[in-house]
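Partial view: only certain chains, each at its native spot in the assembly.
By letter and in written order, the chains are A and B; residue numbering begins at 1 in each of them.
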Amino acid sequence: MNPIRVSIVGASGFAGGELLRLLLFHPKVQVMQVTSERYFGKPVSKVHPNLRKQTSLTFCGIDDLQACDVLFLGLPHGSAQKQIEHFLPLAERIIDLSADFRLNDAESYKKWYGQAHRRPELLQQFVYGIPELHREEMKSARYVSSAGCNATATILALYPLYKEGWVHADRTVVEVKVGSSEGGNKVSKASHHPIRHGCVRSFKPTGHRHIAEMEQELAFGQSLTIHFSATSVEMVRGVLATSHVFLNRSLSEKDVWKLYRHYYGKEPFIRIVKERDGLYRFPEPKLLAGTNFCDIGFELDARSNRLVVISAIDNLMKGAAGQAVQAFNIMYGFEKTTGLEFPGLHPI
Amino acid sequence: MNPIRVSIVGASGFAGGELLRLLLFHPKVQVMQVTSERYFGKPVSKVHPNLRKQTSLTFCGIDDLQACDVLFLGLPHGSAQKQIEHFLPLAERIIDLSADFRLNDAESYKKWYGQAHRRPELLQQFVYGIPELHREEMKSARYVSSAGCNATATILALYPLYKEGWVHADRTVVEVKVGSSEGGNKVSKASHHPIRHGCVRSFKPTGHRHIAEMEQELAFGQSLTIHFSATSVEMVRGVLATSHVFLNRSLSEKDVWKLYRHYYGKEPFIRIVKERDGLYRFPEPKLLAGTNFCDIGFELDARSNRLVVISAIDNLMKGAAGQAVQAFNIMYGFEKTTGLEFPGLHPI
């Protein structure tokens, strides 16, 4: 079989670079072009130093893009919808890593992003990019929109519980602890090392945009509110989501085990991590750096009906580039784990 | 006036060392003796390298203790109640940094610490050590029991809200992010640097012992449940508590400002930190290293009745040694801030 010819638009950012790394080593893929207006003409290893000696690709401009099989979009929010007309004719399939086509409902864009969507008629054509929820639709999809990193960690933790209707839908409190790479590669005073180092910074106590995705994916026809806060911690990659869920029935930890096993038992990228002893009893994001795993653990509060669900991902992998490749594999019928085998490092 | 003669029992631990640092520089105090069985005879700077060239004190044994004005106890949990008979005759006043006399109710020790208290009749004689809540009692107290670090950060954040009865008392979810010094100076695999480095470790999703203190101090005759979880992050000193409170009435952020100002406006160690812009919009524990501040900020969730309250302390200072000195100053009628003037460092 001929390799699938892919190009990456916006390949100089963190997620774009991670995608490029994955696709360069993907056995079924040939990377054709990678664009960056700022680094036009420069070798990709100038921006992604881990790719030194791995490729001789150089960045081209968006106007140089040629037709290919799949176009991955790694542009800043707002850019994809603005330029989508340019991209649609270039490729049979498009996987967008931005937030531009994540929400099904144009109204939600006004509410959460403060602007009317430019191409609301396209929203229904994009499949929301979490394969564990939308695998069947992906198989025949032309367009996939990758999920937000915090949304991915949260939705995967809560999905079985909300799907089954076992929770008080309006009481869940979620706190994510995130690394600095979530902010992207654009410098700012807030990410200046002497300022950002060692932070435990409550950067978004309320109003985080990813809430829109969570509520969309967990609704199942019901109204719900996710009470979400985000805190930056000393880390570059990684998300740890701690979800405090209030059960509407009596469950044992064994019941919860069964539930997660039922939903995720065959998923290669979801691991239930819950150990009685040892050094890593619950999910730990640092172990997932470079991997596509979402590790999920939990503990029942003996004093109340609270279930604490802990989930971890690498925001650039399962939270962005890795999940995009996972969707890509489904779209083409490849093995689920192709190109995503890296198990992560320990110690790290 | 003659200096107050103080001794520290159990001065080789992290909190004991911090206490020693504070008391050595306290203008009204003379440090008489410091004990450590393990480091008996050694200069204190061997264990607390920041005290090099600051003192020539050496550690003595508990049996060498002589009478003094105030005895500070920095022993591991369980030791203080076991040896209290030995300490009571030695000093007019005792300030205990352990958990041994924090709870008013002997039953609570069985429930939370799994053992009957050895001296339940003493519990009522100890004042719970948060001066902002118990200043009046401290003025005439002989015995003070320092509050837990996570409890201090949480209680100070929630106290005005619970006192006024403005919240759904059973719905509050609190998540603390803590540094590695909370675990003390005893080595373990879990605190081995290659393992602990870069962690976002859900070490106590439910069942943390400090909950007992929180519920004791926030009850005001009412029943309540604090849904508490603790996560370790990459940091040595510091606690950030994020409290998700659900209001039982409609409040504006201005109302919340007023409330905190009313309760804490004259407190020298509490600062309301809430800024519209800038790099430190909310409390940040790293800025508090070495200080006795508790910084408190908040944000109202526009979508619901959730109020997110963010509070930060240095666990070894406001969470232990600093708060003990603050109580000491009250007991002797000294200026509130004596010996606690250090404002903290920036950048750090």
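Definition applied: contacts are C-beta pairs under 8 Å (C-beta built on N, C-alpha and C of every residue); 3 or more make two chains touch, one makes a residue touch a chain.
The model shown is predicted, which means the values in this text are computed figures rather than measured ones.
Of the identical chains making up the complex in this file, 2 are positioned in the shown model, whereas the full set numbers 4.
In this text, only the chains that are shown with their structure count from here on.
Each chain gets a centre from the mean of its Cα atoms; for chain A and chain B, those two points are 39 Å apart. Per the touch definition, chain A reaches chain B in the complex via residues 171, 173, 175, 177, 189-190, 194-195, 197-202, 205-207, 225, 227, 229, 231, 233-235, 238, 240, 242, 244, 279, 281-286, 297-304, 306, 308, 310, 312, 347-348.
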